[in-house]
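Dropping a structure here in structure tokens format, bear with me for questions.
As you look at this complex, bear in mind that one protein chain is not there, while each of the others sits in place.
Chain IDs A and B follow the sequence of writing; residue 1 opens each chain.
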Amino acid sequence: MAEEFEPKIVAFLCKWCSSAGSDLAGVSRMEYPANVVPIQVMCSGSISPLYVFSAFNKGADGVLVSGCHPGDCHYIKGNFYARRRLKMVKQLLEYIGLEPQRFQMSWVSAAEGTKYTQVIKDFVKELKPLGPQTKLRRTT
Amino acid sequence: MAKIEDLKEEAKKLLREGKVKYIIGYGVGGNGWTAVPVFIKKPEDVDGLIWDPTCVHNLARFLVDEKRRKAKEKQPDARPVGIIVKGCDSRAIVVLLQEKFIDRKDVYILGVSCEKAGVVDDKKLAKKLKEKKPKKIELGDNGQFIIDTDGGKVEVPVEELLAERCLECKANFPVIYDVLSGDKTKRAVDKPFGSLEKIEALSSEERWNFWRAELEKCIRCYACRSVCPMCYCDECVVDSINMAVAADTSAEEKAQKIKWIQRSSESSENFVYHLVRAIHLGGRCIDCGECERACPLDIPLRFLNKKLEKEAKDLFGYEAGFDSSLPALISCFKDDDPEDFIR
Partner (left out) sequence: MEKILSKKALPQWVKTLTSYKVYFPKKDKDERWNYAEIDHEDINLAFLNTTLPPKKLLFPQKELFLEFAKTADGDQETLEVKEILPDEQPVVIFGVRPCDARAAWLLDKVFAGEFTDPYYWKRRNQTTLVGLACDTPPWENCFCLSVEGSPCSEEGLDILLTDLGDKYFVKSLTEKGATLIRAGKKVFQNPKPEDQKRAQAVQAESVKKIKRQLKDARAISSTLKRMFDSPLWDEESMSCIRCGICTYLCPSCHCFDINDELESASPLKGNRVRTWDTCQFPDFTMHSSGHNPRPEKASRLRQRLCHKFQYFVETYDKFQCVGCGRCISLCPVGIDIIKVLEKVNQHGT
């Protein structure tokens, strides 16, 4: 039987909320697809657009940025900046023709282990029919 | 009608009284009729300044050079530099002021109004004139360009020869100035982002094919970056070579320095370079069009930056280069910023 395509997702998770949420999912033994490469950052506001582009450049099929809910940011305002900046990134990526489903953002709090697993499950489901990301991927 | 004579008097006075270090303006270039940037240091050279529809360059770019020069001097000369600006160029100065890259007292702004016209696109001009060789261009009184050629005078309505960016101009006259020549009249623009419609109407795959075909041509000469006044970073993402080097920095450390983008002109690398540049210019690009004009391979770079200019306006109500007291687009936020894309 042919191997099904397994998308590789790079997830930038803010330490205080989303990363804790993903830990909660793990500790609670919730099942979710193993397609994620998690990268813990201090705040979603610290995500430079360069990280997103670079993740795609290195071969990520999907990129997720997840942070605290608006108003709950550990650094007060970081996620508001992220919301604005990453909206611009999303618009730009869509504009050059990258499939819009490949770059996603979510608000996941430290208590939302279930939500995290749902976000990942939905993401993988949306990425599978798209196939591997070849547009920005570096080919040597 | 904007006349350079109005500004020449002021320029001469500034230089005679030593109020400015030098004046950045437009002069006649090597071929005898198109403008090039000139730097006037002596009052008697002021007569070499010109103002006509070939004055395409964004002279605000040279304020970056001036700042770098000052940074190297031990006892810098604190006098301002004089600079001749069009409407678009003045918006570039506003962005530099907004980002506190320069102080208001570092520039003495001599503004000229394009009135209802702008600058000429040299490719459109060559197509229009065919075999005739132009010798001089002037703006007429009735919305036409008057071109002196070796085959006589030719009059052409401005819309046929204006640079694409002038057709969508948001600032026909300088928004900031110390002295202004010309009227504060605006061109009517019915669709401020109309040029994007063609690309936005394409499907996702078609857009990808369009951008891939264009960016494949890129030879990474970085002219687009070099000509942009807003690309003033001392170390750019693509360079990644400057680093704090001490006597004991090992060769391994120097070799392992992060390289975000490879130097070779592979399609993926070209994309990442241009995407990074576009996002760094989000809410800062004022569409002077210099990047596209400088590109030797005619890559339509304006359309990359313009998309983010449109998003900044539509999504966040933000327009770059009009109010220097505003914070930068991405260093502020509103409570009702769109978050429909966030799960």
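Operating definition for what follows: a contact is a pair of C-beta atoms (placed from the backbone, for glycine too) under 8 Å apart; a residue touches a chain by one contact, two chains touch by 3 or more.
All values derive from a computational prediction rather than experimental measurement.
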Omitted-chain contact residue, chosen from B:Lys42, B:Lys123, B:Lys153 or B:Lys334: B:Lys123
Candidate in contact with the missing chain, chosen from B:Lys21, B:Arg61 or B:Arg277: B:Arg61
Among B:Gly29, B:Pro43, B:Gly140 or B:Pro192, the residue in touch with the chain that has been omitted: B:Gly29
Touch criterion as defined above, residue of B:Leu129, B:Ala223 or B:Leu315 at the omitted chain: B:Ala223
Subunit B residues that touch the omitted chain in the full complex: 29-31, 34, 36-39, 57, 61-62, 65, 123, 126-127, 219-223, 226-227, 239, 241-242, 245, 254, 259, 262-266, 290, 293-294, 296-298
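Keep in mind that, in the parts below, only the chains that are shown with their structure count from here on.
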Residues of subunit A that touch subunit B when the two form their complex: 49-50, 53-54, 57, 70, 77, 80-81, 83-85, 87-100, 104-107, 119, 122, 135-139
Contact footprint of subunit A on subunit B as seen in their complex: 199-200, 204-212, 237, 260-262, 266, 268-269, 271-272, 275-276, 278-279, 282, 304, 307-308, 311-312, 315-316, 329-331, 333, 337-339, 341-343
